[in-house]
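Shown here: the complex without one of its protein chains, the others still in place.
Labels run A, B and C following the written order; every chain starts at residue 1.
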Amino acid sequence: MHRTRRTVLKGVWAMGALATAVAAGLLGPGRAFAAWNKGAFEAKSALDAMRALGMSNAEDSKNIEIRAPDIAENGAVVPIDITSNIPGTTSISVFIEKNPFPYTGTFDVSQGAMPFVHVRVKIGESSPVRVVVAAGGKHYTTAKEVKVTIGGCGG
Amino acid sequence: MAEPMKIRATLQGDVADVRVLMAHPMETGQRKDAAGKLVPLHFIQTITAQLNGKTVFAADMSQAVSRNPVFAFKVKGAKAGDKLSITWQDNTGDKRTDELVIRAAP
Amino acid sequence: MRLAFAALMAATGLLASCATPQRDHRPDAVAMMKRDFHAMGIAGMDRLNEDSVQAACNQHQDNPPQGVADKLQKEQLAAIKWPADGRLLGDWKSGERIAQDGRGMTWSDKGGAGGSCYNCHQIGPRESSFGTLGPSLYQFAKLRGYGADIQRYAYGKIYNAKAYNLCSQMPRMGHVGALTEQQMKDLTALLMDPASPVNQ
Partner (left out) sequence: MRHALVLGIVAAIAAAAPWPQATAQVPDPTAAEFDKFREIMEQDNPAELFEMKGEELWRARRGPKNASLEQCDLGLGPGVVKGAYARMPRYFADADRVMDAEARIVHCMITLQGFTYAALAKQPFSSLTRTPDPVSLVTYVAAQSRGMKISAPQSHPKERATYETGKAIFFYRAGAFDFSCASCHGSDDKRIRTQPLPNFTKPQQAIRAVQGWPGYRMTGGVMHSLQWRMNDCFRQQRFPEPGYASETVSALLAYLTVNANGHVYRGPGIKR
């Protein structure tokens, strides 16, 4: 199945019409993206990661909701709810800008999931959490600042 | 050996609210063990959720996802009796699949 | 007969405990702890023993009779080792670091300690993660004055809080050797230096 999907992807790349194919759902039933994007995951800045993912042209949007604490109780486990209100949302990507490797993940909701995800992440220091949504072949973005405090003892 | 996941699915109309807990260390590769040696990167890279064998949700992720990961997502077009299976695979090639049959809303 | 019994009780100090039906469970507690605990790292079993101050505070629920408190406070005050060079103020910047550092004296610590000050006190204006077990020390000298007596009070209080208030909840940082003289000077400077952010 993986092999099949990759073959399809190659063909799509050859046609130079990936975005169209994704939007049209041609890539089902596999994931909308290709192999785990090492280049993006190893990028040291959010912008570099977004470039590697072809998302660096994302435009600001008010139609993405990020629910995350203003101040996280513990940076090791920061809960984040993301909801996209952009019609035709296919994926949701998360970047924690101040982390050593900002790109945290992409959630593919194009094949039967609602444009929502809950995830818990590690945030090393206070940082904007940037979300990029892919919809209709375009990218949209917004960010929310999460502060990380130091702790006392106990618990 | 990979420990089982805990999966919960609650139907609201034809949308299944899926919540999943995974047992995984999610090592960042930056932590030192008691002997002062760096613990190698060890983290889940991909997740796939299938409803009756058809992929409905998938994720690629990094080591920045918290230890013992927690995810929630919502699957459209689900009904009681549907089989939901979730698979993760980590960077060492280790993988685990668990499944449950979605039950009618109480 | 009854009179003789009462006299005997009074003589042996048992009258008070007869008057209140509850018995003191502290001996049971201490015996149980001494059975169950073991030395670990720098924390030896001797730490389960009360010194004179701890004993007085434990016995009287942190409110010993005035006479007892006065006597012990005087002893504690007399035991303070003041800096030989007569200088009480070190470097407030270093003091801020020491105040932030909450390590020291547990069985998992090796030796040396920080002041743990922010665990319980508000101090500098930039640190919002402060405890409230102790009073705020923000603007410490600005409110109290920068004089030699206040300096001496600040240093002495850090060295041995029990010299000023016998059953104070604050540790005796100098008395037990948790902090060095230089560390205590630096902390005193954090509170007393006119240039310290504490006094802005």
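What we mean here is this: contacts are C-beta pairs under 8 Å (C-beta built on N, C-alpha and C of every residue); 3 or more make two chains touch, one makes a residue touch a chain.
Bear in mind the structure is a predicted one, so any value in this text is a computation, not a measurement.
Shown chains touched by the hidden one, complex as a whole: A, B, C. Taking the complete complex into account, C:T106 is the one of C:N63, C:T106 or C:Q182 that touches the chain left out. Of the options C:A163, C:A178 or C:L191, the residue whose C-beta touches the omitted chain is C:A178. For chain C, the residues touching the chain absent from view are 24-26, 28-30, 32-33, 35-40, 43-45, 47-50, 53-54, 57-58, 61-62, 102, 105-108, 118-120, 122, 125, 128-136, 138-139, 143-144, 162, 169, 171-172, 176, 178. Where chain B meets the missing chain, the touching residues are 3-4, 6, 8, 19, 21, 23, 25-26, 31, 33, 66-68, 70, 72. Remark: the residues of chain A touching the chain excluded from display are 69-74, 76-77, 79, 81, 118, 149-155.
Going forward, only the chains that are shown with their structure count from here on.
Taking the mean of the C-alpha atoms as each chain's centre, chain A and chain B sit 17 Å apart.
Rounded to a whole number, the gap between the C-alpha centres of chain A and chain C is 52 angstrom. Multi-chain contact residues of chain B (touching two or more other chains): none found. Under the contact definition stated at the top, not a single residue of chain A touches 2 or more other chains.
Those residues of chain A that touch chain B in the shared complex are 28-33, 36-37, 41, 76-79, 96, 99-101, 103-109, 111-114, 116-122.
Residue ranges on chain B touching chain A, taken from their complex, read 15, 19, 28, 30, 45-46, 48-49, 51, 54-67, 69-77.
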